[in-house]
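Input: one structure, supplied below.
The complex is shown incomplete by one protein chain, all other protein chains being positioned as in the whole.
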Amino acid sequence: MSKYSEIKHHCYQANLQLPKLDLVVYTFGNVSTVDREKGVFAIKPSGVPYEDLKVEDIVIVDFDNNIVEGSMRPSSDTKTHAFLYKHWEHIGGICHTHSTYAVAWSQSQLDIPIFGTTHADHLTVDIPCAPPMADDLIQGDYEHNTGQQILDCFEEKKLSPKEVEMVLIGNHGPFAWGKDAAKAVYNSKVLEEIAKMAYLTLQINPNAPRLKDALIRKHFERKHGKDAYYGQGC
Amino acid sequence: MSKYSEIKHHCYQANLQLPKLDLVVYTFGNVSTVDREKGVFAIKPSGVPYEDLKVEDIVIVDFDNNIVEGSMRPSSDTKTHAFLYKHWEHIGGICHTHSTYAVAWSQSQLDIPIFGTTHADHLTVDIPCAPPMADDLIQGDYEHNTGQQILDCFEEKKLSPKEVEMVLIGNHGPFAWGKDAAKAVYNSKVLEEIAKMAYLTLQINPNAPRLKDALIRKHFERKHGKDAYYGQGC
Amino acid sequence: MSKYSEIKHHCYQANLQLPKLDLVVYTFGNVSTVDREKGVFAIKPSGVPYEDLKVEDIVIVDFDNNIVEGSMRPSSDTKTHAFLYKHWEHIGGICHTHSTYAVAWSQSQLDIPIFGTTHADHLTVDIPCAPPMADDLIQGDYEHNTGQQILDCFEEKKLSPKEVEMVLIGNHGPFAWGKDAAKAVYNSKVLEEIAKMAYLTLQINPNAPRLKDALIRKHFERKHGKDAYYGQGC
Partner (left out) sequence: MSKYSEIKHHCYQANLQLPKLDLVVYTFGNVSTVDREKGVFAIKPSGVPYEDLKVEDIVIVDFDNNIVEGSMRPSSDTKTHAFLYKHWEHIGGICHTHSTYAVAWSQSQLDIPIFGTTHADHLTVDIPCAPPMADDLIQGDYEHNTGQQILDCFEEKKLSPKEVEMVLIGNHGPFAWGKDAAKAVYNSKVLEEIAKMAYLTLQINPNAPRLKDALIRKHFERKHGKDAYYGQGC
């Protein structure tokens, strides 16, 4: 039995959530899960339909993009995952999809404004949209540079990847992460729902105001602050 | 066996309706049901996914927010439920969701105009949207004050909670209520459907007229008036 | 066994299609089927959820709205059905829903423009929207007058109910009919789909042109003309 069985299994389960949550058609998404001690992560193989996916298909890759175990080619987005794991040492899982409303905002090249408490329950700022890359970076090591693009966006906007667990890549689509793969998938679904709500809000009222600061702070704190009282505290 | 078994069971059943009716993702909603004689209500525990929820997880709370029975923390919105039960003695169940179209109107901070008979079958006025709270109330006893905000909205607009069984909280989302938890859930679904229809109506015709008074009166009366002839009269 | 067993069964089956086809929530719709020889029609009882509906609940009513068989109260829209059966002798079934996009157009008080061949496959004109009734007619025999309103709309626009098997009632919703109840339900679903397509078309291109006459004629004739070559000709 592989010494990577556990993360393979977690990765497999998390990937299966994507079609169930209506976040993907065909193979338009991938989830990975990391093992920090072993310095590797498990990721979906490229182009395999979710209904055909088996645990043993999951590929084990290190942070320099070397395949450590597995007979299949890993997701074409693997280098972006590796880059983020390497630079953000606290994250345990990453999820990338082409979910419809999140992609529409990405294609619009606009941050998703914080309009309500559903948004503030998860993050206190607009969901950032990284601008499209410069041409030479696209023609270079594209997926690696996509990771860099996310990092640059967070640095420029002074965002913390611990507090903001999601981003839009301009013209592409969303990436989300979290303490584990399940949380990364959860954040992807929440992002899609917030993206739809914000879209509808602007259609109804193009002058809809941003959520006021006191409400942003209140909702985020009651779920994530030191005196949080949402959930069962475990 | 708990002397609260019956309301726990009703509360459990009503909560399970939320994902079935597409009114929630994850744990974005909660339903409660009251026992007026015993002076308590049963409510969903906070942050528990619907697929994991068990009858015995339901928490029993009194109108002053004391936990009477149950080992789990009740919904973070419990104080809003308690407030409404305390002030509106005729209601038997309350439902809160973050359903997509209702949230979009909440985020738009606009009442939902009465455009058609689907709306008038359930209430004779625009669905009210309570304005966001003042900052000191947000920073104070927030969920209690959310109840107060609903009450103030109804008083200012001279609405009766017997005739209007739903409200939008600006920037947050909908609350609905009724004679029991099942009716509160029903009203939440109806509100979501009306919210979608009104959204589409304004997209097709930004100058769509409000429903004329004679039709408002007719449709409401045939379903709720003393000579109502909708349903089986039981 | 009732001598109306056959139409009761057809009516029951047709009503069950409504939730399956996503045309209704709760009890927001009703289908009827006629027996011309016996001078009666079978219709859904009022306010009964589809999942609880039983064949024996179906109510038999004559064209003057007398209940001929059945212990339940028939649909509150029964008089509209009776009116249409009485005046349009060729129709065999009627379906009324509050399907979302059709209602949005009804609330917009606009005919649905003929934009494409999906529309022309079924009718050659815009889907008519009858204007709201005068107040005295609303306060009078409302459901009977809704039938009259449909008839007046068809006369004014010089439409034939044989060629145009659907209508929108301003501020209310759609009625559709056909040779039997199954065809009436089919037309209701087609109407909802056309209503959604037309809505999206105008959002993408507010100046989208109406379908040209040659295409209207061609598509309608290949499905319904004397040399029709769509389907199996039976």
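Labels for the chains are A, B and C, by order of writing; each one numbers its residues from 1.
Convention: a residue touches a chain if its C-beta (ideal position, glycine included) is under 8 Å from a C-beta of that chain, and two chains touch if they have at least 3 such contacts.
Everything quoted here is computed from the prediction, not taken from an experiment.
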item	value
Visible chains that the absent chain touches, using the contact criterion stated earlier	A, C
Candidate in contact with the missing chain, chosen from A:Ile7, A:Leu21, A:Val34 or A:Val48	A:Val48
Hidden partner chain, touching residue among A:Tyr4, A:Phe41, A:Tyr85 or A:Tyr101	A:Tyr101
Positions on subunit C where the hidden chain makes contact	115-118, 186, 189-190, 193, 196-198, 200-201, 203-205, 208-209, 211-212, 214-215, 218, 222-223, 229-233
Hidden partner interface residues of subunit A, rising order	25-26, 28, 45-48, 72-73, 76, 98, 100-101, 103-110, 132-133, 135, 138-139, 142, 171-173, 199, 202-203
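Criterion: only the chains that are shown with their structure count from here on.
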item	value
Category of the chain touch graph - line, ring, star, complete, other	line
Central chain (distance from its CA mean to the mean of all protein CA atoms)	B
Maximum centroid distance from subunit A, chain identifier (CA atoms)	C
Interface composition of copies subunit B and subunit C: same or different, split at half	different
Fitting subunit A to subunit B on CA atoms, where both chains share a sequence, rotation angle to nearest 5 degrees	90
Rounded Å distance, subunit A centre to subunit C centre (Cα mean)	46
Subunit B-subunit C separation of Cα centroids, rounded to whole Å	33
Where subunit C touches two or more other chains at once, by residue number	none
